[in-house]
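What follows is one structure encoded as structure tokens, with my remarks underneath.
Heads up, one of the protein chains got dropped from this complex, but the rest are sitting where they should.
For clarity, chains are labelled A and B in written order, and residue numbers in each chain start from 1.
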Amino acid sequence: MTNLLSQLPPDPILERRRAIQSRAAQTIGRRTLVSKAFLSVLVGAFLLSLLPLGSVIFALLVKGIAAISWPFLHTLPHQPSLIDQNAIGGIGNAIEGTVIIDGLAALVAVPVAVLVGLYLAESSSRVANFLRVITEIMTGLPSILLGVFAYAYVVLPMKRFSGLAGIVALAVLMVPVIAKASELAFRGVPQSLKEAGLALGARNSRVARGVIIPAALPGVITGVLLSLARAMGETAPILLVIGASGTWTWNPMHQMSSLPLLTYNYSGSQYPSQRAAAWGVALALVVMVMVLSLGSRLVAARMRREKR
Amino acid sequence: MKMTFTGKFGVALTTLGLLSTLAVTAAGASATLNGDLTFTAADAASSINPAMGGSSFDEPFFNQAIPTYMTEASKVSGSNAPSAMSLYSPVGSTSGKKGVVAGTYAVGASDVPLGTTVNGTSLDSSILTGADAAHKLGSYIQVPVVLGGVGLMYNLPSLNSKFKKYPVTLNSSILASVYDGKITSWNDKAICKINPKIVNVKKNKKGKITSSKCALPNIPVVPVYRADGSGTSFIFMDYLQKTQGANFATSSGTQIYPSTTFQQGQVPGNGLGAQKNAGVAADVEQTVGAIGYVEYSYILLQHTLPSALIVNAHGQKVALNSASIAADAAAFAATPPSEDANGVVSNFSIVNGTGAGDYPIAGYSWAIVRQDWNGLGTVGGATANLQSETLVAKFLDWVVQGGKLGGQNVAKGQGYVPLPAYVVTVAQKQIASMSYNATKLVLN
Partner (left out) sequence: MNKLTLPAKRSDVAERIHRSATSDRPYTLLLRGTALFFGAVIILFVWSVVHTAWPAVTTFGYHLITGSAWVSGSGPYGALPLLTDTVLTTAIALVIAVPVGLAAALTLLFLIPRRLRSFAASLIELLAAVPSVVYGLWGLWYLTPWLSKTVQPFLARLTGGSWPFNGAQEGFSVLLAGLVLSIMILPTIVAISRDVIGVVPRELIEGGLSLGATQSQVLLKVVLPAARTGIFGAIALGAGRALGETIAVAMVIGSNPQLPHSLFSTGATLASTIATQFGEATGTTGSALAALALMLMVITASVNFGARVLTKRATAPL
């Protein structure tokens, strides 16, 4: 047998493999070194990217914690004056307004966006392509325009500033972002999974519900998160439409207060006490977004684990 | 930084003191100095929530005045008093005007009266385009609500230690040249000339002065201006235009007229645009050599940088403070602001007062309200009826009152200067002209 094999003409594939292997063996030292160097550059760049984060968080924590106290978080705002320059009250109703406005905006935006994303992922008709393009355009637009939009189509006809107008502006802001992320996520679901579902006789809707959406959920949640984080921090769209409120307002038909707007207004105050408090308001906002973000992260992680 | 004053300030202060006793009551307006705080169950005021917004200049005032008014009214009228009024939205003067015309604000506030004409063109022609009553200037009343001044803040750290006692003095010609780009360096001859105290003096052994050189640094002047629309810009440009005329011009020679947006193309290339007063203050603070115009309260409350003395029309160097602003406003008592039948407000500008103690850059802020709410449906989120219109009228009437519990007392606590008596008269006359279905409102 051996004899027979050795008599065969040299196999070109084997020859090539042997050449590659010997070359690889010769260069492994150098390559490992280059690789190590490259990897350290990568890690270095990663650490570099944490630097501004560190600086922002440092500023937020140092200046924010100094401004935050329990009364600050649950009481109503108060306008300081020359006589009492530090009486700034709290941000209770701004937290409440932010929760209501962003919560309701997400409630409106998420189902619409997921359906739009599903449609975009499944359809390649001309209409879908057109919608895809304009969805993409929407994600890059300055958010102030959405404020102008909500002003023209909600505030002006109703002749009132309201939380509702803010909800509309933020929902329109969120939908394209979520739709685009969920389209990507839905497209990432292997075709074979979908076909398996269909081959079992399941309807498209059943496949969407039972296969596509669960498989893509982590991606969708990332999109929802990114958009919610963005929407929560947006000042421009609500600046022109939600008005101002100094009391607890539960009805979104009325004027409301919100954290980003308060950050913006306080950062422009002549009172040093309010300008200092701007960091506290911002910290409260960031903490809210973080709680949301970490919560959804845990959900996504648990779902990933369950799938396996 | 405290400045001492001589001259007409005594007069100004007396005027202020007399304000509460001299306030003239026009027909229909409240007779007390504290405004009308009485509400009955029939007023249904407690549930009315009229939206107010506009100039950011007025924000601290209204945001203290609104809750204070509700508190004071509840002391007098108990549960019948208004309790649902929202805070004020600082969205900008033009937005305030747009809002009141569109009916989204019950009270719109602006640092420049609605319908003001500059160099032959109306600033608000595009807001007032339309045939219906809402787009007619005459359908609105305009009420002066607060008085404030504009200061010039600068950042020259090299002067800090040695010349702390001598803030830089500027005049209108220098300011115009800085903002239209003709003066580019701080040690420009013109600036050195009116700052004879800011010099490095060399003396010989006998103590005799051998040379005295301008100590202003040879660094570029960085003019900081408002990139957003702003009544403060209008007042500042109004001052430069009134004092410098054709000298306040672009490099191509085009005269610059006052406007709410600073003509960005006209400032030098190293100029900085900023948003709101806080942005200007922050930019000046961050940039050595910068100068910027901000409201008095920013100078009063932020003790980080000095503000310039301004040479006024009388030739005096005057610092910005409430007395010098009040003096400037008092200088215009002979020509009080007035609104004609078409709703055009004239004589509203009070820049460049001629008195010795007048700080020359100051102005009023205006509340704009629809004169008759009948048939409007909704105004600023509130149902347009007699009750809601009366509440707004009562509130504004309280706002201009100089009594111990009146609105001007709140204004004083926010760093504004209480309205001079002759302007309170104008304001009350305006409020008294409000009507519902052509019947004059009744205020106690």
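Here, contacts are C-beta pairs under 8 Å (C-beta built on N, C-alpha and C of every residue); 3 or more make two chains touch, one makes a residue touch a chain.
Because the structure is predicted, anything quoted here is derived from the model rather than measured.
Contact with the chain that does not appear here is found for just one residue of A:Leu76, A:Val99 or A:Val112, A:Val112.
From the options A:Val41, A:Leu107 or A:Ala196, the residue with contact to the chain not on display is A:Val41.
When the omitted chain is restored, the residue from B:Met52, B:Ile198, B:Val222 or B:Ile235 that touches it is B:Val222. Checked against the hidden chain, the listed residues A:Val155, A:Val172, A:Ala244 or A:Ala277 yield one contact partner: A:Val172. Even with one chain removed from view, chain B keeps its contact list with that chain: residues 91-95, 98, 124-127, 129, 220, 222, 227-230, 259-261, 263-267, 269-275, 279, 282-283, 286-287. Interface residues of chain A with the unshown chain, by the touch rule above, are 20-21, 24-25, 28, 31-32, 34-35, 38-39, 41-46, 48-50, 52-53, 55-57, 59-60, 111-112, 115-116, 118-120, 122-123, 127-128, 130-131, 133-146, 148-149, 152-153, 172, 175-176, 179-180, 184, 188, 201-205, 208, 219, 222, 225-226, 229-230, 232-236, 239-240, 260, 263-264, 267, 278-279, 282, 285-286, 289-290, 293-294, 297, 301.
We take it that only the chains that are shown with their structure count from here on.
Chain A and chain B, compared by their mean Cα positions, are separated by 42 Å. Those residues of chain B whose C-beta lies close enough to touch chain A in the complex are 49, 51, 53, 56, 59-60, 63-64, 66-67, 84, 86-91, 95, 102-104, 275-279, 295, 297-298, 300-302, 377-381, 410, 412-415.
Those residues of chain A that touch chain B in the complex are listed here as 78-83, 85, 155-156, 158-162, 239-240, 243-247, 254-255, 257, 265, 267-272, 275.
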